[in-house]
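Apart from one protein chain that is not included, each protein chain of the complex appears where it belongs.
After this line comes chain A, so read on.
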Amino acid sequence: MGEKHVDAVIVGAGWAGSILAKELTEAGLSVVMLERGAERTTQVEGAYPDSIDELRGAVRKRLFQNLSQSTVTIRNTIDQTALPYRQLAAFLPGEGVGGAGLHWSGVHFRVAPEDLRLRSSVIERYGEKFIPEGMNLQDYGVTYEELEPFFDKAEKVFGTSGEAYKVQGKIVGNGNVFSPDRSSDFPLPVMKDTFSASVFRDAAKSAGYHPYALPAANASRQYTNTYGCQMGPCNFCGYCSGYDCYLYSKASPNVNILPALRQDPRFSLIPNAHVLRVDLDSTKKKATGVTYLDTRTRKETSLSADLVILGAFQFNNVHLMLVSGIGKPYDPVSNTGTVGRNFVYQTITSSRVWLPSSTYTNQFVGAGGAGVAIDDFNSMNFDHGPLGFVGGSPVWVNQAGMKPIAAATGAGGGGTPRWGSAYKDALINTYKHSLGIDAHGSNMAYRDVYLDLDPTWKDAYGQPLLRMTFTWKDNDIRMNQYVVSKIEPIARAMGATKMNLVHLNPGQPFDTRKYQTTHLGGGAIMGENPQTSALNRYLQSWDVSNVFVIGSNAFPQGMGYNPTGMVAALAYWTAHHIRTTYLKSPGPLVQA
């Protein structure tokens, strides 16, 4: 038995954990939130000018996970030996209070309703045969209509700036024509278009598409949220992605939830507390609490709790389930088990367009969530029939603030010099006069793409590392190529003097050395069938009913949109059902 008892213990102090902590303390529960990383607040770690130092920030990766303590191993195919992810590159997981929610960019989407029922939608339109062999296409088991109140609630907490299209059935503005109905408008007015985004808007419109402003969790003006937490207006400083916003303008758990939560005597937050496992009773059907290690004293503590919430981020949630014995591990050979199944990511390729040398794109100006996008090739918004692939991509100019070291190290290559005088000329010209256009798309789930425990490498605490088996597949490569081909006419309409269209290529394996996104998903997915999902539609473990697992791990497919809006809505959805149903009579919310 543990030394201390609380009503609920929460693992991880990111968006998922902080939302659940707020909701459960509101419901009157005593809550302890355990975070493996350090305490972080805007007034100390986020203060200007230290917070905007590129070397210390995005380059030396001050706010990201310290891999020396734990990492993952990665391989492309089942017959390879997975090797440790020794240096941060392809994805940048968070660590410390606020999690990746402190150093995210702030693009704050809802969901394309058909992405929630993608399997059904594809079958209805194109028949079951359309789904490629080996693709585990699944529905979420929840609809947009069910989630709408929770998207709405999250936007009012995050202080999201945007332009609606349809509110309560009425067309109200110039927003995304493909976006679903909303119960209310965005809490804050839309962010300004940067110059680059405005050029894209005009060109996309003239090419016949439907541009809209990205919904941004960057405050377009002063805002006090539903919890009484305050945000200041964003000044387009360009230090969202990889940094903590010194102006209190980018939504983070640290700015938008924790100031209220910290006032609540029922809540306590323990940083530097690495959770080693969820403790189960002898039946393996009930969690008794968690065991964590104080990373400074190396002392282990067991905490007993009635309810355990995992909010440790997608792959850490799966890791904790596997090392704790929650649910059945997925086996791709026998195609049985669920924990580790449907591991997904996101396709992303960045193309570049050069404008005349009299035009300055000032790429250092920007905000992480601001930009202009088109959804004409996202989700089910176009006819896939003749194309023969599932999925899609928004296309956008999201000028988030390009820094010199990032620009310089990324410049050159693909046949152009990477150093020397010609490189210098090209770098300067590119920095001053070009802009980036991304195709930020879906990634489907496949039978042989999954997560399990590595047989060889261990973390600093003696536990096996999580192993990722992941690569790009034909369906997603073709989708990406198709969408990138649609960028060309837009670039021409922009008056491009030169363009470099970048897409995935057949046979090109996933490369761990180059940043793509931190939008990893799946591995412990939600669904309606316990044979093919680890969680029910309330993100409750089918196997251990007092464990709820919150995060993008619940996504059966990687979608074209950035994930955090969906994660936040699912967190509020789960919290609502815990508060209104589960607490009254603890047990499975859905019978297996």
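The definition used in the following text is that a contact is a pair of C-beta atoms (placed from the backbone, for glycine too) under 8 Å apart; a residue touches a chain by one contact, two chains touch by 3 or more; residues count from 1.
Here is the rule we use: contacts and distances are computed from a predicted model.
From the set "Sulfite reductase (NADPH) hemoprotein beta-component", "Lactate utilization protein B", "ABC transporter ATP-binding protein" or "Gluconate 2-dehydrogenase", the protein name that UniProt assigns to the chain left out of the figure is "Gluconate 2-dehydrogenase". When you scan A:Leu355, A:Ala439 or A:Leu504 for touch with the missing chain, the hit is A:Leu355. Here the missing chain is touched by one residue of A:Ile270, A:Ala407 or A:Val590, and it is A:Ala407. Of the residues in chain A, those that touch the hidden partner chain are 48-50, 52-56, 59-62, 66-68, 70-71, 74-76, 80-89, 192-195, 198, 233, 235-239, 246, 355, 358-362, 364-365, 370, 403-405, 407-409, 418-421, 424-425, 427-428, 431-432, 456-458, 460, 509-513.
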